[in-house]
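Sending over a structure as structure tokens; questions will come in a sec.
Note that this complex is displayed minus one protein chain, with the remaining chains in position.
Moving on, here comes chain A:
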């Protein structure tokens, strides 16, 4: 794999709320995403996944840390030119296809909106042609351009969201739960589309999802996040083969498998953060085997090392 990072997130913090209600939704998160790879972000509801995505596309303000895209910090105030560059190159497919499409606009407007904002000089004809191609690219008919979002099924709407991102020809796409509301077959279609586009256009993805069977299938590396902190990060194969952090273990044990006998005999492993003795013995972020990182204190590191042998 080409090991040039396209995106570097360093000690990222994002805070919400005012006064004594202020809290860190993202608390010191660091990771790199390499060109052409699919990087997965998994973790419980409310752990800060969407917030990280929104911070990268500059929708959430960064309270601390850096976000470096193609070698340049994009986290603070930017010149017009740079802002525009970020908008063009980084696109986000939003979590909820029902809520994220403007109900009153027709599909062609929805898809071309970003393009119109970016480049006012393009002619109507050029734009129409690009919308036409964007629709074909995601397996929709060009005729759909003049319809409204509510006239589509969930899977089709999700693809409209994807077309809207792709028309910008970004280098980097943040896909936030792009498939959770879809049935298995449409889910497979959307995943295939993302994979094919990656091959064809050398795209890089940050893929956020609850469904770990999908994460296992589509990502190259995964970070597991718990309450705003990354607790484990590794190449996908390694993480699923040798999960070390108890939260990762509980996540993996909870994946429902399509096998009734196995499912009915399964025992849940529930993670309780109180099992760590972090006050006396604080954790460190260490590389425990090549490319496999985990948050652990001395005692845990010894235990994990033994387990890896």
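In the analysis below, a residue touches a chain if its C-beta (ideal position, glycine included) is under 8 Å from a C-beta of that chain, and two chains touch if they have at least 3 such contacts; residues count from 1.
Definition applied: contacts and distances are computed from a predicted model.
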item	value
Chain left out of the displayed complex - its UniProt protein name, from "Oxidoreductase", "Glutamyl-tRNA(Gln) amidotransferase subunit A", "Oligopeptide transport ATP-binding protein OppD" or "Carbon monoxide dehydrogenase large chain"	"Oligopeptide transport ATP-binding protein OppD"
Candidate in contact with the missing chain, chosen from A:68, A:197 or A:255	A:255
Contact residue for the chain not shown (choose from A:11, A:103, A:263 or A:298)	A:263
Listed residues A:10, A:58 or A:210, member touching the removed chain	A:210
Missing-partner contacts on chain A, residue numbers	43-46, 153-155, 180-189, 191-192, 195-196, 210-214, 216-217, 250-264, 266-268, 270-271
